[in-house]
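Handing you this structure, nothing more for now.
Partial view: only certain chains, each at its native spot in the assembly.
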Amino acid sequence: MIDPQRRWKPHGYKPEYAGLATFGGLPYTEDPAELAGVDVAIVGAPMDDLVTDRPGTRLGPRAIRAVGLEQGPHLEAGIDAFETLRVVDYGDAPVTPADPAASHAAIERTVGEVLAAGVVPIVLGGDHSIAEPDVRACARAHGPVGLIHFDTHTDTARELYGVEINHGTPMYRLVEEGSVDPKRYVQIGLRGYWPGEEEFAWQAKHGITALFMHDVRDLGIREVVGRAVVRM
Amino acid sequence: MIDPQRRWKPHGYKPEYAGLATFGGLPYTEDPAELAGVDVAIVGAPMDDLVTDRPGTRLGPRAIRAVGLEQGPHLEAGIDAFETLRVVDYGDAPVTPADPAASHAAIERTVGEVLAAGVVPIVLGGDHSIAEPDVRACARAHGPVGLIHFDTHTDTARELYGVEINHGTPMYRLVEEGSVDPKRYVQIGLRGYWPGEEEFAWQAKHGITALFMHDVRDLGIREVVGRAVVRM
């Protein structure tokens, strides 16, 4: 494990533009053995092969890592997350350009390594399709999971442009395969133009909870969070 | 067919930022029947699903169409291409996002429609993988083709990252399947770091002609063109 802060020890903290580009300047390892005793591991999923609009999010994990984190407790929450938890950067899943199935498998495997060590994964994307291997890895480790999903869209299409695996379909597939327990699946923030009647009928049939953006405005954040948490 | 110049007839020519965005402000059709009497058809291939580096060339055909063409003969060549030839914009091949095989099939089919009408296609990409369906469509129409290929790389990999169809492999596949006649295949401009010994051995075995960038510098453009043309 390499600790990017070590060289800057005399002054207490590494500037964000210098040193190894890990998430928040956290220690970096690609070795599952070093996950012992870790609470949270950051995993990058640099792929955008399955978008249907503008690509570029394959550059996302690296861009997020270029930004630093300020130190100390959050002024309003009063919690210092990095004091309370041991967090490391576990690097990127070994995606294969132009082979999205291989990339999904690599993401599922890498997230699985984190879970196998008893560590909570946080995944940096990447296009929305990566939710599929991410959540599937969790379900393989723990059984069907509850899910709180913040999004404009529900990503519950059966197919998009005739393609069954892309950024619009992961939630449909995860529910259908049993990785997500629909009774404990809550969507927050829906707005705009999609999905339509057919998808909402499917959601209703499965007992999925959808909270729209107007619910957030009308009920307030506290009530919306309450309705989500009670399902988990 | 829609002629974007028609509304601007009183002043002779449409400004490039206004009117229907076709290549060079040329007439637009998606109807193969309207290709009769046409000499050249522009086809867009807006896909970048098979790059292994930075994506974005799916936006290429539209970006090229946003730029106008000046009118009249070329000052130094003395030829007015659009006076001499009847050129139309035949639109984009109906690519499928996140389904590169379907996109390749659509490109091959669309280029094939142009060829079937006895029209010369010019294809706007798109990532380098589109050379595969483009050239295959030509070979299906006319038999094995001669090819002059301007590029830094040879794009003759057997696979890249274990993937057999991507932007680094089209020329290997086209030669192996017989769509390109290797004796009439000339590469111009090779430089940099790829390919290596194995690929060059394969090229030599097939009698492919490779002209490096230092050949262009040392021999001059006229000689390099001569060596290419004589093979065709």
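Labels for the chains are A and B, by order of writing; each one numbers its residues from 1.
In this text, a contact is a pair of C-beta atoms (placed from the backbone, for glycine too) under 8 Å apart; a residue touches a chain by one contact, two chains touch by 3 or more.
From a predicted model like this one, the values you see are computed outputs, not experimental measurements.
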2 chains shown - copies of the sequence in the complete complex: 6
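The rule is simple: only the chains that are shown with their structure count from here on.
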Angular offset of chain A relative to chain B [C-alpha, multiple of 5 degrees]: 180
Rounded Å distance between chain A and chain B, as computed from the means of their C-alpha atoms: 39
Complex contact set, residues of chain A against chain B: 48-56, 58-59, 96-100, 102, 160-163, 165-167
